[in-house]
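With one protein chain withheld, the remaining protein chains of the complex are depicted in position.
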Amino acid sequence: MKIGIYPGCSLEGSARDYNESVFALAKAFDIEPVQIPDWNCCGATAAHNLNKELSLALPARILALAEKHGVDEILVPCAACYSRLVVTKHELQKHPELKNRICEVIEMDYKGTSKIINVIEWIDKYIIPKLEEKVKKPFNYKVACYYGCLLVRPNKVLNYDRVEDPQTMDVVMSKIGATAIDFAFKTECCGAGLSISRTDIVSKLSGKIIEDAEHRGADAIIVACPMCHSNLDMRRPDINKYWNKEFNIPVIFVTQAIGLAVGLTPAQVGLKRHFVEVKIS
Amino acid sequence: MSDFEPKVVAFVCNWCTYAGADLTGTSRIKYATNVKIIRFPCTGRIDFMLLLKSFANGADGIIISGCHPNDCHYTSGNFHAKRRWIMFKELMDFMGIDMKRITYSWVSAAEGARWAEVVNTTVARVRELGPYVSYQKMVNTHIEEEVTNE
Amino acid sequence: MSHSDHHIERNSLAAKVEKEVEVKAQKCYQCGKCSAGCPVAEDMDFPPSMVLRMLQTELPANDEKILKSHSIWLCVTCEMCLTRCPMEIDIPSMMDYLRQKSRSEGKANPKAKNIIAFHKSFLSSIKHTGRLFELGLIIDYKRQSLNLFQDAGLAPKMISRGKLHFMPEKLKDMAHIAKIFKNTSK
Partner (left out) sequence: MARIGVFICHCGENISATVDCGKVCEAASKLKHVAYATEYKYMCSDPGQSLVKNAIIEHKLTGVVVSACSPRMHEPTFRKATAEGGLNPFLCEMANLREHCSWVHEKGEATTEKAIDIVRTLVEKVKRNAALQPIRVPVTKAALVIGGGIAGIQAALDIANCGHKVIMVERSPSIGGHMSQLSETFPTLDCSQCILTPRMVEVLQHPNITLYSYAEVEQLDGFIGNFVAKIRKKAKSLDEKACTGCGLCITKCPQKKIPNEFEEGMGFRPAIYVPFPQAVPNRPVIDKANCTYYIKGKCKVCEIVCPTKAIRFDQEDEVIDVEVGAVVVATGFDIKRADFFPEYGYGKLKDVIDGLQFERLASASGPTNGEILRPSDGQKPKNIVFIACAGSRDPAKGIAYCSKICCMYTAKHAMLYKHKVHEGNAHVFYMDIRSAGKNYDEFVRRAIEEDHVNYIRGRVSTVYERDGKLIVKGVDTLLGAQPVEIVADMVVLATAGVANPGAEELAQRLHVSYDSHKFFAEAHPKLKPVETNTAGIFLAGACQNPKDIPDSVSQASGAAVKVAALFSQSELTREPLVAAVNRFGPPLYSTCVGCFMCQPVCPYQAIEREEIKSRDGKVIKSLAKINEGLCQGCGTCVALCRSKSIDLYGYTNEQVYTEVVALLNDY
């Protein structure tokens, strides 16, 4: 079985920390995901806001490339990219004519054979079985697992976890010794799509999530999406200003938390790149 | 052709269309004399071989009519009739029966006027089509040959 | 004959939404659950359930209001509404369609200028490099939105944390991307 990875644009840029932690964690567990050669951007929100065909064609090229290189399973750490790829696969499967049209657009063959998995599924399948023996420093913290929108929605298409009150990340965190608190904003939107154009709205929405997590006594918010991370972490000064508060709860990628627990250094998992200082560990 | 009077047989269910046709009468609504009714308990009882038998015996057109869907006196008789009709229709079509000669309709016990309309439109259509001699000839020749062979 | 066999020509926005994205506005019974859960409803001029109600009227004046609304641009496609709608009405897809329609008819709400500018900058970044070049995106967006001072503090901090590249990373097969853009531009 050949496992590929589609990092997506943000992991190469603003979410380098996430990227580093994914690869460091993979290495620690002797896994070597191969990048899909010459991958392109999935088009994210912008494409389907402005151009439906393009919003399917861009992900279709990625999937077709994966197929061409014999990839059976594609790990997609970015929840936004994950959602776009799964939705595209679903749409093309459902509408054969659309599939033909998109194949014409991208001038490539596409069958829809590769499986697309998100980072939690990947952890579940490849990390958890060997986790117990490897945990060196239990992650003894109270954490609020934040799933965001795109890991679980659209639920009928993604078919992953429960759409209300999902549990998979909570379970993963408990395996490294963390206590996942009950958290009302697990799947509320952080405002990702308006990240740059409407910072006020993003500050408001992301602020609600942070406020609730802090209020419930969480030591950290755990995320599995670079968009969520950038909104909750990089946007913190805006959030604090908007709310007129000093929120300083750190936002940690799930892969970073596991990495720390199995003995990787903060630098190895990219913690120093965060805006909000991570005092734990 | 102008003095051609088509013969039309109507197979109707007792509870809806027969009663509907009674109402046509009580309301004194007039329709063509060409249609003659045979009463069945339910359209579910109608054996579609009767259609072939009718054409062979000189019918130029046929009406099948029962309760509206979901109104069947026997709850689902008309549903089964409809299902069988769909299959049989294809078969007859395949056999070369002129399907324009057959009307399949729903007339409830309250639709006296509708029954007159169904009768009149069917008669008009069949009149247009002319006598269904082709079928009668085909079937009847066959019988006669058998008789002479004896 | 089924009851819905009415062959009336409809030319309303609702009819178009129905045809293009298979969202039937008439299915909405105005319960308001979408608006109750929508994270941006309070910033919208018409919350999602109101957009549906306006579509249902099939009145040209309401269609016009929708296409010119701020709401359709504020929707962040979070899918909360679809997830909870009892009638499973795909509002996010509908919003996508309305945005495209609004822009192609030149009716986009002026207040959404920045949002559109951002999406455009984003796409143009992909068009030129195949991947998102974040620094380029920010510069292009600032140019388009004339919002020069917004996020002034962000870039230096990102740079210091190695989160912004100075040079775009280009795909090898840029010609392919160009073709895809060309093939999908209507």
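List of remarks:
Letters A, B and C name the chains as they come in the text, with residue numbers starting at 1 for each one.
Assume a residue touches a chain if its C-beta (ideal position, glycine included) is under 8 Å from a C-beta of that chain, and two chains touch if they have at least 3 such contacts.
Note that the structure is predicted; figures quoted are calculated from it, not measured.
One chain is not depicted; across the entire complex it touches A, B, C. When the full complex is taken into account, the listed residue touching the unshown chain is C:Cys85, out of C:Val23, C:Leu55, C:Cys85 or C:Ile177.
Across the entire complex, the residue among C:Met50, C:Leu67 or C:Ile115 in touch with the chain not shown is C:Met50. With the whole complex as reference, residues 5, 7, 9, 14, 18-19, 21-22, 24-26, 28-31, 33, 36-42, 44-48, 50, 53-54, 57-59, 73-77, 80-81, 84, 116 of subunit B touch the missing chain. Residues 162-165, 182, 184, 212, 215 are the ones on subunit A that touch the missing chain. For subunit C, the residues touching the absent chain in the complete assembly are 29-37, 41-42, 46-50, 80, 84-88.
Following the convention adopted for this analysis, only the chains that are shown with their structure count from here on.
Separating the centre of subunit B from that of subunit C, both taken as means of CA atoms, is a distance of 58 Å. With centres defined as mean CA coordinates, subunit B is found 67 Å away from subunit A. Across the assembly, subunit B contributes no residue that touches 2 or more other chains. Across the interface of their complex, subunit A is touched by residues 39-40, 43, 74, 76-80, 82-83, 92, 96-97, 99-100, 103, 114-120, 122-123, 126, 130-132, 134, 138, 141, 145, 150-151, 153-154, 157-158, 161-165, 169, 171-173, 176-177, 179-181, 183-186 of subunit C. Against subunit C, in their complex, subunit A makes its touches with residues 9-10, 12-17, 38-41, 43-54, 57-58, 61, 104-107, 149, 153-155, 163-164, 187-189, 191-194, 196-199, 201, 205, 234, 237, 272-275.
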